[in-house]
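First up is the structure itself, then whatever we jot down about it.
What you see is the complex with one protein chain gone and the rest in place.
A, B and C label the chains in the order they appear, each numbered from 1.
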C-alpha cells in the first residue's frame, strides 16, 4: 500500500492509466469532477447542525471518509496534469495567509480580510 | 518549510490555532469552505474549452495553484477534525474502485458503473 | 422592467445576445457558471450558525440577493439553451416528490428516501 503523498499520487495515476481515462482528465473536467465529490461531502452535512456534524456515528464517518478520499483523488489528478507540487503550493499559500491574516488582528474572528483592512 | 503531508497538516493546524479559528471549524462549516474554494477553481476554467484548460499561461497557472492549495487546506482540516488518515482513506477507495471499475470492462470509457453493470 | 418569469428570461437573453456571449453558453459551461454563483452564496453563510443565517443585516441581505439573482440568471440560461420549461419541470418534480416522500411517513424528519424505504 502507498504510504506517502507521492506514492498515493502514483497509485492513482496507475489506476487512471490502466483504464485509459487520462484522455478525459483535462483540468476543466477534473475541476468539475472534484466539485461534484466536494458536494457529496456537503450533502452529508446539509441538514446537520454544526454540532451534529462533529458527532458522527460509524456509518456516517465512513461515508465522509469515502467522499473526502474521492475529492482528494481528483485534487491529486489536477496537481498531476498541471505539474503542481501540492506541498509547495500549500506552504506558499500559508506563508501568504500569515501576512494577510495577522494573528493579533484576526484572533477569534472570521471577518474577511477586507473587513479589518478597512479599519 | 513543511515537506511531507503530516508536516503540512501540522503547519495548517498551527496557523488555525494561533488565530483561535478552530471554534469555527466544524465539519459542516469546513465542507462549505472547501466547496467554495473548489468553485473558485471551477471559475478559472468555466469559459475555457477543455483544451484551453490544459495550456495555461503563467498568471493563470499561479491562480490555479493558489485555489488548489486553498481547497487542499480545507480538505486537510476536515481530515484533522474528524481524525481521518487521508492516505489510508485514498488507498481504501482506490482498492474499492479497482473492483468497481475493472480495467478490461471500462477501458477508454467514462460510462458510469451502473451503466456497464446492467449489461 | 420585466415582471414575469418569461419576461425576465427574455431580458437575460437580450443581455447575452447584445454581448455575443451565447457562443460560450454551452450547457457544460453554464452548469459550471451556475455552481460558481451558488458557491458565492454558500460563502456568505459558511461561518454563520444556522440561526445567524436567518438574521441578516441589510448589507448581507443585499449580498445574498445579488448571489441568488446571479444563480438564477444562469439557471434561466440553461433552461433557455436546452429548451426546458422551468415551471413544468418543477411541477413534474414536486409531483414525483409527493409520491417519494409521503407526508405521513417523513413528517419532521429529513432522513433520505432510501432510509425509510428500507423499513
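Miscellaneous remarks
In this text, contacts are C-beta pairs under 8 Å (C-beta built on N, C-alpha and C of every residue); 3 or more make two chains touch, one makes a residue touch a chain.
The shown structure was predicted, so the numbers you read here are calculated from the model rather than taken from an experiment.
In the entire assembly, the chain absent from the figure touches the shown chains A, B, C. Of B:13, B:54, B:97 or B:110, it is B:110 that touches the chain left out of the display. By the touch definition given at the top, chain A reaches the unshown chain through residues 24, 29, 32-33, 35-36, 38-40, 42-43, 45-47.
In the full complex, chain B touches the hidden chain at residues 32, 35, 47, 49-50, 110. The chain not displayed touches chain C at residues 1-5, 8, 11-12, 15, 18-21, 23-24, 26-29, 31-32, 34-35, 38-39, 41-42, 44-45, 48-54, 56, 61, 64-66, 68-73, 75-76, 78-79, 81-82, 84, 86-87, 89-94, 97-98, 101, 103, 106-108, 110.
By our rule, only the chains that are shown with their structure count from here on.
Contacts between chains leave no pair untouched here, as each chain touches all the others.
Taken over every residue number at the interface, the positions common to chain A and chain B amount to over half, indicating a same-residue contact.
Counting partner chains per residue, chain A has residues 32, 35, 49-50, 110 touching two or more of them.
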